[in-house]
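Handing you this structure, nothing more for now.
Here the complex is missing one protein chain, while the rest keep their positions.
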Amino acid sequence: MSTDQSPSDTGPIRLGMVGGGQGAFIGAVHRIAARLDGDFQLVAGALSSDPERARLSALDLGLSPERAYTSYEGMARVESRLKDGIEAVAIVTPNHMHFPAAKTFLEAGIHVICDKPLTATMDNAVALVDVAKASGKLFILTHNYTGYPMVRQARAMVAEGLIGRVRVIQAEYAQGWLATKVEDEGSKQAAWRVDPAKSGAGGCIGDIGTHAYNLAAFVTGLELEAVAADLTTFVEGRRLDDNVAILTRWSDGARGMLWASQVAVGNENALSLRVYGDKGGLEWRQEDPNQLWYTPLGAEKRLITRGGAGAGPAAARVTRTPFGHPEGYLEGFANIYQEAARAIRAARTGAAPGEEVIYPTVEDGLKGMRFIDASVRSSAAGGAWTAVER
Amino acid sequence: MSTDQSPSDTGPIRLGMVGGGQGAFIGAVHRIAARLDGDFQLVAGALSSDPERARLSALDLGLSPERAYTSYEGMARVESRLKDGIEAVAIVTPNHMHFPAAKTFLEAGIHVICDKPLTATMDNAVALVDVAKASGKLFILTHNYTGYPMVRQARAMVAEGLIGRVRVIQAEYAQGWLATKVEDEGSKQAAWRVDPAKSGAGGCIGDIGTHAYNLAAFVTGLELEAVAADLTTFVEGRRLDDNVAILTRWSDGARGMLWASQVAVGNENALSLRVYGDKGGLEWRQEDPNQLWYTPLGAEKRLITRGGAGAGPAAARVTRTPFGHPEGYLEGFANIYQEAARAIRAARTGAAPGEEVIYPTVEDGLKGMRFIDASVRSSAAGGAWTAVER
Amino acid sequence: MSTDQSPSDTGPIRLGMVGGGQGAFIGAVHRIAARLDGDFQLVAGALSSDPERARLSALDLGLSPERAYTSYEGMARVESRLKDGIEAVAIVTPNHMHFPAAKTFLEAGIHVICDKPLTATMDNAVALVDVAKASGKLFILTHNYTGYPMVRQARAMVAEGLIGRVRVIQAEYAQGWLATKVEDEGSKQAAWRVDPAKSGAGGCIGDIGTHAYNLAAFVTGLELEAVAADLTTFVEGRRLDDNVAILTRWSDGARGMLWASQVAVGNENALSLRVYGDKGGLEWRQEDPNQLWYTPLGAEKRLITRGGAGAGPAAARVTRTPFGHPEGYLEGFANIYQEAARAIRAARTGAAPGEEVIYPTVEDGLKGMRFIDASVRSSAAGGAWTAVER
Partner (left out) sequence: MSTDQSPSDTGPIRLGMVGGGQGAFIGAVHRIAARLDGDFQLVAGALSSDPERARLSALDLGLSPERAYTSYEGMARVESRLKDGIEAVAIVTPNHMHFPAAKTFLEAGIHVICDKPLTATMDNAVALVDVAKASGKLFILTHNYTGYPMVRQARAMVAEGLIGRVRVIQAEYAQGWLATKVEDEGSKQAAWRVDPAKSGAGGCIGDIGTHAYNLAAFVTGLELEAVAADLTTFVEGRRLDDNVAILTRWSDGARGMLWASQVAVGNENALSLRVYGDKGGLEWRQEDPNQLWYTPLGAEKRLITRGGAGAGPAAARVTRTPFGHPEGYLEGFANIYQEAARAIRAARTGAAPGEEVIYPTVEDGLKGMRFIDASVRSSAAGGAWTAVER
């Protein structure tokens, strides 16, 4: 178990933030995640495109006024020249800003920690991979659910062959909060998510479908090969999909289904993954993240708990508290930051980050975009099986 | 609550059985279901096509030797002429025998209670509907899961508009018992299920997929309009599908998914239904049948229990024990027999059975066959959206 | 798995019933339990002390009018002389009638199946043991919860030493239906339960506390040695306890707690048992009766399911349906009748019933009465540790 993750012989990592001003949800989450293990210190921000809101938000967060920027371009320019400028930036804006902001910081020599999905368009996604490679800087995509210890445990168990050859992959991400037209009732969170100009071609599929896809890919280690998708908009007048039903085909002959919905009343944040192989099955639910159910073929179902008897090193390395002391969403999110910190500290010294550093990369982000793209195209083509670009 | 269901002023209904000899599973279930409320008395049987096994099985069950038949044709011929001959017959054979047996008994003037799916082929299914209509006799299909009190409750709540207009229908039926080739290891239960000659064109989809479809149709009251299906056989050498992934489109604009699997290790008999409308959601799991979860839009999730505060008359009429005293599979199955008994008793007197008698009919069986047929065709056509015949 | 339990070479057992007329709950349960496996046939009844209600109830149940008795004494006298008179009687009256009725039938040479608790007074209980012994007839007490397959499984696992030496025994039986004074609002079920003249000295402790005690004793195989009890009446004007808190000491050094309540709003029929030894733990809940949780020391928790991989012969012998097809309260109750049938059939031939017949005996009933007695005395004495008579 690792409780204090910051060897910190050289101090916390200086972090900037783009987006995440007052009223934002995910910005606050990133800040807690960055702070939780003491690895990062937030020192600069371009927290809002609205100058006054940017200033007030920075004040709230205790930033120095001179490091409260009103544009990300300005922040990148100034900070990259400071002796103690930011080493990394967290980009927590709506999707359409991910590309220009990430490009700017990477090119300014600053590591990027970016919210998902990677970008709003396929073109941007492809371009960003090139930018990231060319920059030599780190790019960490916060597919935070892969940070949960029991997700790590599941991945390790699949890799060790404990469930044998994977046959069936059932991924779900069900929410109900968009069952009515809340975007018209003042929900800032909802408004940009249903706006194609800010979200891209996918609504529900980009916002949460990608998480489900990424989780399945992360745990199984398989590549998604094709989809047959049915994207639906149930709430009248909404411009993007709010319910997504997809048949999936994976490498090595695995088949599956993926359901994502934001109109499933009674579901809060019901991301789940069930994987069945020829030697066993694994089941995990995000709302009960400390538990992993494992059934070896022909034996009783077992409950593997975070920190408990059946949990191995892959889980232990991202575990802070003993069994029965539940860790939650913020700790899972912080695990992504913890891995990022490991990689950034290694980069400080020019050392390789060590083979064990695990985080979603810009390439994973591109795969997520290809999943969205193929699904949107399949649905537009009447649900025809559509290959996911490789 | 109805604890003693047999007014029985005219005695129990005389019942025969086709199939269900020693070693069979579902035959024994039918017998317990018939016996549980005291409405039926098993008096005759053609329990096996093997004469000696038929004789021994009848002996086990306490049948008179002279009413232990070696063929269903013989049983129909003789019993239809007896003064106290059987009034109804339970057909519990593999699928391919449903049609000839049912036809024989209906034409002999004997009511039929038949296991699902209706028949092994579409042609037989269509023909059987005609035979049943022409016969003037009752035909009850034992889609037993519709007998559960909380399934009745769910159906009533949807009908009352408590979840509003139905948007999303997620139906699942996951098992794991066919994850290996048990049909080669002496499992009689498995052997006929994976044999196209006995099961028909569908394996998993016919055996359990139809239950999931029927449950969804029963609860929502909607018609299935089209499917896009991916039927897979994972176990090498097996001739029928053992995993089924289907996108569904229903009347009134509802969309859904249906997953049925017999290779999902760790699942026992995990039939479940989740239905989401614009005013609420309902969730039910067969393995926890006494509970129904209901979330009204914008309110907390509620647990409606069989016999409890939130359960209404639709559940109460098929409830025997108070809340907290769990009823199970056999009681749910017996509820189909209970409804059948109501209908048969009414038919004895020539009266209409009363509008409230609820059981799956031959037409429901035909719809189930059309679901199988469309799914098999869709999958064969590479998953194209395929209309379900109406 | 045993699906058809009636070898029936000599026909079903002829059964009579005392109590259980229209409006009664437990009488109907006994009848279904007796009928479920086809082992018994109800042929006579003294169903009510009210002649007209007795007659109508018998008519409902399809009894011959001449075997619808208006007193149990009359029924015992007449039936014991009939060639085809009843072989066994089910006594399903309020507690105070158990003793005189049971005594009468035992002395008339008729086996007795009797509801719990054994009697309303200690004196009656002691006397009944003597009567039963002297009669040479069988006495089966329907502590029905011991009939559940997973309770049998738990008992077998403890006996096999799988949890080692038992240390801690936590037994609970929580209900909420008496949280208000329903006995004044026409609840017949409630009325006699809170009447000392009909129930005896214990209310909640006799009605459900004894079940919790009996379950703990059955599973652990230990003897209860002492109690420190706090019996409370929360509902004003009620004459018997409606909440029971007890510290328990068992043979072999085990300690425990027993809580029974009928005022715990939100609990339906929440009987549960948790047993912890020095090598493992077992947990079972009546409302989820098909599941048994087992944690071996130092290993993951395992879910043993009825009919599943971890269930052994003790469970299998009282199992009717495969895993995932839930059995419930009625099947558990029927298992007591099934065991009774085995014993009675053996008694028909004079053979010993076979060592494997398992049912709660008159001696178990006496122990239950001693548990009640000690608890009532302890509570009256301010909660002092009080030895349970041996």
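In order of appearance the chains are A, B and C, and numbering begins at 1 in each one.
Throughout what follows, a contact is a pair of C-beta atoms (placed from the backbone, for glycine too) under 8 Å apart; a residue touches a chain by one contact, two chains touch by 3 or more.
None of the values given here were measured: they were computed from a predicted structure.
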Touching the left-out chain: which of B:Pro51, B:Gly161, B:Gly298 or B:Gly382? B:Gly298
The one of C:Ala264, C:Ala315 or C:Leu366 in touch with the missing chain is C:Ala264
Just to verify: which one of A:Gly298, A:Gly328 or A:Gly382 makes contact with the chain not shown? A:Gly328
Per the whole complex, from C:Gly16, C:Gly281 or C:Pro322 the residue touching the absent chain is C:Gly281
Would you write out the residues of chain B that touch the absent chain, in ascending order? 294, 298-305, 308-310
I need the residue numbers on chain A that touch the omitted chain, in ascending order. 3-4, 6-8, 11-12, 25, 28-29, 31-32, 35-38, 60-62, 175, 267-270, 286-290, 305, 307-308, 320-331
What is the set of chain C residues that contact the non-displayed chain in the whole complex? 163, 167-168, 170, 176, 179-180, 228, 230, 232, 234, 243, 245, 247, 249, 255-257, 259, 261, 263-267, 274, 276-281, 283, 293-297, 301, 382-385
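To be clear about the criterion, only the chains that are shown with their structure count from here on.
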Viewed as a graph of touching chains, is the assembly arranged as a line, ring, star, complete set, or other? complete
Quick check for the class: compute each chain's Cα centroid; which one is farthest from the centroid of chain C? A
Centre of all protein Cα atoms: which chain's centre is nearest to it? B
Between chain A and chain C, centroid-to-centroid distance (C-alpha), Å: 55
When centres are defined as mean Cα positions, the distance from chain B to chain C in whole Å is 34
Inter-chain centre distance, chain A versus chain B - centres from mean C-alpha coordinates, in Å: 43
Which chain B residues touch at least two other chains? 267
